[in-house]
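Let me begin by handing over the structure; questions about it come next.
For this depiction, one protein chain was excluded, whereas all remaining protein chains were kept in their positions.
Moving on, here comes chain A:
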Amino acid sequence: MNSMTSPLGKPVDRVDGPLKVTGQAQYAAEFQVPGLLYGSVVNSSIARGRILQIDSSAAEAVPGVVLVLTHANRPPIASYDKAYEDEDSADGASFRPLFNDRVLYSGQPIALVVAENLELARYAGSLLKVEYAAEPHNTDLRARLGKMHKAPAEIPPERGDVGSAMASARYRLDVEYSSPVEHHNPMEPHASTVHYLPDGQLEIHDKTQGVQNCMHYLEAVFGMEGQIRILAPFVGGAFGSGLRPQYQLPLAVMAALKLKQSVRVVLKRQQMFTFGYRPRTIQRIGIGAGPGGQLEALTHQAIGQTSSFEDFTEHVVEWSGMLYQCPSVRLDYRLVSLDMYTPLDMRAPGAALGVFALECAMDELASAAGVDPLALRLTNYTDRNGNQDKPYSSKALRECYEQGAERFGWSKRLPEPRSMREGNQLIGWGMATGVWEALQMPASAKACLGPDGRLKVSSATADIGTGTYTVMTQIAAAALGLPMERVDFHLGDSSLSKAPLEGGSATVSSVGSAVQKACEELRQKLLDATQQSPESPFTGARLEDVSFNAGNMVLKSAPETSVDLQQIIAMTGALEAEVSVKPGEKRNEYATSTHSAVFVEVRVDEALGTVRVTRVVSAVAAGRIVNPKTAGNQIVGGVVWGIGMALQEESQIDHHLGRFMNHNFAEYHIPVNADIGAIDVLFVDEQDDVVNELGSKGVGEIGIVGVAAAVANAIYHATGKRVRDLPITLDKLM
């Protein structure tokens, strides 16, 4: 009998890799259906007001144009706000595309031109004559601070006595940090291909992180319960932008219903700046600390922007109450409503912002107290989450600090700013801590072992490039002792077992647990099947008495006693198990988080202010890593994004026009290869039997958290300049 080692924890290649690199993986805008029509969205040019008239006569006169859809001629849609809610809705009334003549933000979709090809649709769109009654708008967060309101979020109440602790502190700090709007900008633009079936049902290929979320949304908006199926087998990056149904989807459905024909709508790159984004945020951090830098009081206030119709909240300030030992903490979160679209969760929502401010402030404290920045973190280390007053289920952050510092060579750092240089280049070393929640959501999965010996596992989750296909295949193969080649994992289909949105770094934890459980049930069924006959050598054996290895079920006490799983299936026919898994009760006693320590080297040109991030070490504690290769990809991607956040990314708004202006990839800067130096990722060992059965916490978000702070702190170390306003462009360093 061949023995097989478990694929869990192995850096196996992506199972969908060959499909992707050979172009066989199909994305939402690539599915071809007969008689397909093409829609092009026309967006508003004003930020607030009413549409008085849309003259579409010139557009309609273009041969090949079949429809100009506006609020005036769209098919009926739900009128109640409730119908537009989705699994990631913010507080308030969701945006309703083409609902009426109101313009709520610049770039709002106001018409869809449908034609026989995309070029015609786009051209005809340019011929629409739109007459507006513009109203004064507000898009400047800072200009509207007087109008801020309390965020509808459950912020932990004040603990300790901040006032007196601050007053008696040896070191006091009160600093403001700010960060601009950023857009997700996945490589694949949002797209929906709506296949109008002969019976009027809709089969839709959509770019989404939640096929069932989109299905329920459309069912409610169009009153089409049970008539819609959403497919998203491949998603070309999303980063949160696919959490909520985006406007191209209902627009394409409207056109398909009106025309009773299949319709595709693809957003162009400029239109990727016309929905959700990371909100511009102003943060104020106050710190009171003792002589050695030990925290005595901490305050963190965040002011974020939101839309006029929803209150978007994310976890910005909570991290300051949990990352360090501190007896007195006050957290506060405010929002300012602006005439812009509602912000949207984006890579480590909230944490990317809040931890930036906190970890820059910690660096400022280290400087003020004359303490090494890493030593300061260790001084204030905690094993308990102070917000919840619970111990962490596991927290190997200390090991992240130690191993990351060792790998980076932190001990050789000269403490004084401007103390390291090479020619025109000032060299700086900075560090920061990262933290993210280790979430688990209820999820279901189905496992079916067929007569061909193949295991089919499925759940309505998504793979947005993170490696879901691969990791779920590993988990299922390990659970049933099958080689990975005999496992097929299916996702991205709303008709599959219920799964949560693919986000929050919770997919391995949630769906992975369901996959594992479904396979365990299948093991029981296989064992039961062998025990049907009284002379079975497995008679009396319980599940813990057998192992599954290399396609066989083996009696542990007598390894020569084994049976090929295919033989069992030959007797029983296909065996199937479908399960739902909820977060375990034992999680309730604990706080669960992932952590990281990020070390960064920058080189700053002293005269020109240009910054190069030459080295990054990111040490991550995220429980069991199912696949170090795909997990490592996630961390590297997060680090690159963190560098972009620190130095480049900014959606620039012209407040006179109330409009984003650098809405393309030439002018909205993200790092290119030439910007990126060595990135060294290490995962420290972290055992956790509380967080879920797999002991795995997820890694999608943690990679970015803390990176911008580590870069900013390294820049301070290089130059002696504290730049508290992102991005740190060269003009701020001259």
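Going forward, contacts are C-beta pairs under 8 Å (C-beta built on N, C-alpha and C of every residue); 3 or more make two chains touch, one makes a residue touch a chain; residues count from 1.
Methods note: contacts and distances are computed from a predicted model.
**Q** Looking at UniProt, which of "Unannotated protein", "Coenzyme PQQ synthesis protein D", "FAD-binding PCMH-type domain-containing protein" or "Radical SAM core domain-containing protein" names the chain that isn't shown?
**A** "FAD-binding PCMH-type domain-containing protein"
**Q** For the full complex, which residue in A:S126, A:Q325 or A:S580 touches the chain that was left out?
**A** Touches the omitted chain: A:S126.
**Q** I'm checking contacts with the chain that's been left out. Which of A:D174, A:E225, A:E485 or A:D654 qualifies?
**A** A:D654
**Q** Could you pull out which residues of chain A are in touch with the chain that's been left out?
**A** 45, 119, 122-123, 126, 268, 270, 424, 607-610, 612, 647-648, 652, 654, 656-657, 659, 661-664, 666-667, 669, 671-675, 729-731, 734
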